[in-house]
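Left out: one protein chain. Kept in place: all the others.
The chains carry the letters A, B and C, assigned in the order they are written, with residues numbered from 1 in each.
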Amino acid sequence: MPNTFGHLFRITTWGESHGKGVGVVIDGCPPRIPLSEEDIQKELDRRRPGQSKITTQRKERDIAAILSGTFNGMTLGTPIMIWVKNEDARPEAYAEMEKIYRPSHADFTYQAKYGIRNWQGGGRSSARETIGRVAGGAVGGKVLQFLYPEIEVIAWVSEVHGLKSLCDPNTVTREDVESNILRWPNAENLGEALKEIERAQKEGDTVGGIVECIVRGMPVGLGEPVFDKLEADLAKAMLSLPASKGFEIGSGFRGALMRGSEHNDPFYMEGNKVRTKTNWSGGVQGGISNGENLYFRVAFKPVATIAQEQQTVSVDGEEVILRARGRHDPCVLPRAVPIVEAMTKLVLVDHALRQKAIELTPRSFS
Amino acid sequence: MPNTFGHLFRITTWGESHGKGVGVVIDGCPPRIPLSEEDIQKELDRRRPGQSKITTQRKERDIAAILSGTFNGMTLGTPIMIWVKNEDARPEAYAEMEKIYRPSHADFTYQAKYGIRNWQGGGRSSARETIGRVAGGAVGGKVLQFLYPEIEVIAWVSEVHGLKSLCDPNTVTREDVESNILRWPNAENLGEALKEIERAQKEGDTVGGIVECIVRGMPVGLGEPVFDKLEADLAKAMLSLPASKGFEIGSGFRGALMRGSEHNDPFYMEGNKVRTKTNWSGGVQGGISNGENLYFRVAFKPVATIAQEQQTVSVDGEEVILRARGRHDPCVLPRAVPIVEAMTKLVLVDHALRQKAIELTPRSFS
Amino acid sequence: MPNTFGHLFRITTWGESHGKGVGVVIDGCPPRIPLSEEDIQKELDRRRPGQSKITTQRKERDIAAILSGTFNGMTLGTPIMIWVKNEDARPEAYAEMEKIYRPSHADFTYQAKYGIRNWQGGGRSSARETIGRVAGGAVGGKVLQFLYPEIEVIAWVSEVHGLKSLCDPNTVTREDVESNILRWPNAENLGEALKEIERAQKEGDTVGGIVECIVRGMPVGLGEPVFDKLEADLAKAMLSLPASKGFEIGSGFRGALMRGSEHNDPFYMEGNKVRTKTNWSGGVQGGISNGENLYFRVAFKPVATIAQEQQTVSVDGEEVILRARGRHDPCVLPRAVPIVEAMTKLVLVDHALRQKAIELTPRSFS
Partner (left out) sequence: MPNTFGHLFRITTWGESHGKGVGVVIDGCPPRIPLSEEDIQKELDRRRPGQSKITTQRKERDIAAILSGTFNGMTLGTPIMIWVKNEDARPEAYAEMEKIYRPSHADFTYQAKYGIRNWQGGGRSSARETIGRVAGGAVGGKVLQFLYPEIEVIAWVSEVHGLKSLCDPNTVTREDVESNILRWPNAENLGEALKEIERAQKEGDTVGGIVECIVRGMPVGLGEPVFDKLEADLAKAMLSLPASKGFEIGSGFRGALMRGSEHNDPFYMEGNKVRTKTNWSGGVQGGISNGENLYFRVAFKPVATIAQEQQTVSVDGEEVILRARGRHDPCVLPRAVPIVEAMTKLVLVDHALRQKAIELTPRSFS
């Protein structure tokens, strides 16, 4: 369970930062879905480090190889194993990590939990683990597209260190997002946002921010009404991402400031389709999608690796100073965007298959 | 899966608002834990409606009966079935719900998903479902207490419609919380907070707010590093609660405004114990508890049932006016407190058992 | 997990022999399946003790009450909770069980595993636990019938203490089976079989035997090819029954005596349907149903409760003599028949829903 996500469409990620590679096994993927290594590579390339000056300069090509589960460009219904070799491994660069717990990393907690850890590059706690998620999400996205051709999952960087991009979630496009290295869909204050990051970078520091996500073309009826509410599974998916600290859907924390008469989304008819006038619900009611856009936000803390001296302790229980270190992302947000999208697709495709399983007869709404 | 929570310590809730009752089956509870109906009743009484003027006036005694799984006051290691009869069922009071979808309730989405729904009192989407959670949490709490006698789970209402209670999470006591009907641990502005709710109530309206939760006496090493991160499972638990719209841990959304140099929690030694000076992490690093206090916040939207006319649609697709209705909570927050605690205990006890399973030898930290 | 069976159509049984009752929670049942208490009662009545002189004389009416999950005679898609009260509980009749481990019962192993046990009537290890299975199977059967109206699950007693009923599995009818108290579909040697049981009964003894099961009208394509092979899940289902010691499908142990040229089932065409001339496979190939009749056999040991003195040990580790006891089945087989059918339906309905989930497009065979 610990490394598996999903009930019917299930991914299990594996691999450490400096081992022989990282990857994912996808089980429960329906057969006869067109799938190529390019489908996966395209998404991995969006996640890859070294894309720009505001992300880490590590050079990892992250080439996806499908080792099983497809035949003649189609899924077989059998497990799909995807492997990405580790290339830019420089374990010596991490030598001090053997002896020192980096603040706000997982070094200490891994050691405490397991009594052992692969200290090279963070081992399993490295962000490289998310490669398996992105690869899995790419496959999940293909299935989702097959089931609901109109569905569209778009995430973007909506805040950097307090500065907001202020785009309209309902109309923002993939092109807007991908038009710049920050995945910031607002040309007006893009420069300001980049400057914010560069300023932190110069000072050997990092910044936090927010990623927003919208899903358009949502079907009605996905989600389960009790523990596996759609928003609950999304919250779990997002809080399972490295560096995430918060999740909100629809009105979110702002909803706590409202009154019921403001917050309730009045129903109306659009042709024979039930719609809501506002969407404070964020596309879910009682854990089940109502057909409106799914809309949520994820808070990311600033990256913990900074180029400044820090106070910490050694594995032997001595208080020590951790020297400044290099080659890391000043801002994780642009690379988080495809990961948020991948996890969203994984949640949706799993619920889509779950819904198929219990739909014995045509529903009154669809 | 849809109605089950947990991997090793598992609860399955069942029951509709106006059926023969609601309840829970607990599977995976270790044997020989002292357990009585009083242990459960105590927590149910905190959740029960009709406790004060600021919660719904429905009169439900919610008496817990244990039907299986205990013997001579001890758990047997077999499934514990707990049943709470429905008493104050007045289906006729909900007659219009058969024909009309209430805004921001689950009426429409249930109908859309299942093609059928028990419209009496919201059926399965009723907050009565949380009775099973609270009962399950009471049992989970007993096991947790056995494993970690120093653990303490305390939740409280920290915001009502924007007004903050401003207590210190690290020192707030259960007595502070239970000293008033709002579970508001700040005597100074309690009156103001109550007035806020009463004002909404008079206007036939409801208010949202925030519940905070702290866990003290946390062991090191609970949680899984990838998908089942402790914060991920907590996020899922909280977003599975009716009316919740957001979750944040430690710094949360505020962390998005910070720099790494501020946010990182420096390690230091307290005797031979590894501690952190700050706790922006909220007690978890890399998904695993670090022994500091677990600290998180949950946003609740205002209750959707209001005593005002609302625009909506009928099951036949006609736009109609929903008349004002009565007998509901103007503010769900005080009753949410024991539910948040119950879900927290369920997450913790599950991870505690999972940790026991893999701990073959003494760890270097504990 | 321990008390739950199935992946999508899941039952969780609960309850001890002398507690407040036994029952089942069914989760994952599709909505809008007609379901009444009579549907369940009908199957429970077939399992009930006291039906004839060759089964235990305990008088239990075993009345099923549905506490949740249905509305106006239809399933809601929410958990279905079914409760059967314990009525003929006479704990005092079992007083010596507190102190003594009955040979070949679960008294010792429960105590060893849990360090506690409900010794009244065997507690959770009582055959009363199978009430939940039969109730769950009744619901599963309704769903199965909806999906595959031609499916027919028939089990019968095929051997008693070595005497064989020798019916043709492909043509035996429910009427043949239910025509007598032994569920023995062969009028010719029924008398002999009954005499075999009565002889054992007179001598305070019990007899073992075999239950066979056939499923006609099987769809092609149910089952999973690796661990969750249809025969693997059936084997688990059958070996999870009290007193079962063996399972074989198709040729079974006889297949071990054969050569490939004999055992292979040649394919031929019947219209445009692929058929096999023989059915040594028993309806499954590679773990997946091939549309031929599913056919398997389950071996049951003789009931462990006998009316003879037996050597055993006490909970205090002393060797003692267990006195003769009464009121038990000389032969469990006729009552095992509906239980075998119930478990078969549960396996099939679960795989049917799993298949629905991955079937995105029409298959080439169906």
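In the analysis below, a residue touches a chain if its C-beta (ideal position, glycine included) is under 8 Å from a C-beta of that chain, and two chains touch if they have at least 3 such contacts.
None of the values given here were measured: they were computed from a predicted structure.
Asks: For chain A, which positions touch the chain that isn't shown here?
Replies: Contact residues on chain A toward the absent chain are 1-4, 10, 12-16, 19-23, 25, 27-28, 31-32, 65-69, 71, 74, 76-81, 83, 113-118, 123-124.
Asks: If the missing chain were put back, which residues of chain B would it touch?
Replies: Listed in rising order, the touching residues are 8, 28, 30-33, 77-78, 143, 146-147, 225, 353-354, 356-361.
Asks: When the complex is taken as a whole, what residues of chain C touch the one chain not shown?
Replies: For chain C, the residues touching the absent chain are 1-5, 7, 13, 101, 103-106, 108-115, 124-125, 129, 159, 161-162, 200, 204-210, 220-229, 231-240, 242, 245-253, 255-269, 272, 274, 276-277, 280-282, 284-291, 299-306, 308, 310-313, 317-319, 354-355, 361, 363-366.
Everything below uses one rule, namely that only the chains that are shown with their structure count from here on.
Asks: Go ahead and note the Å separation of the Cα centroids belonging to chain B and chain C.
Replies: Centres of chain B and chain C (C-alpha means) sit 39 Å apart.
Asks: Return the distance between the CA-based centres of chain A and chain B, expressed in whole Å.
Replies: Whole-Å distance between the two chain centres: 26.
Asks: Of all residues in chain C, which are in touch with two or more distinct other chains?
Replies: 28, 31-32, 77-78
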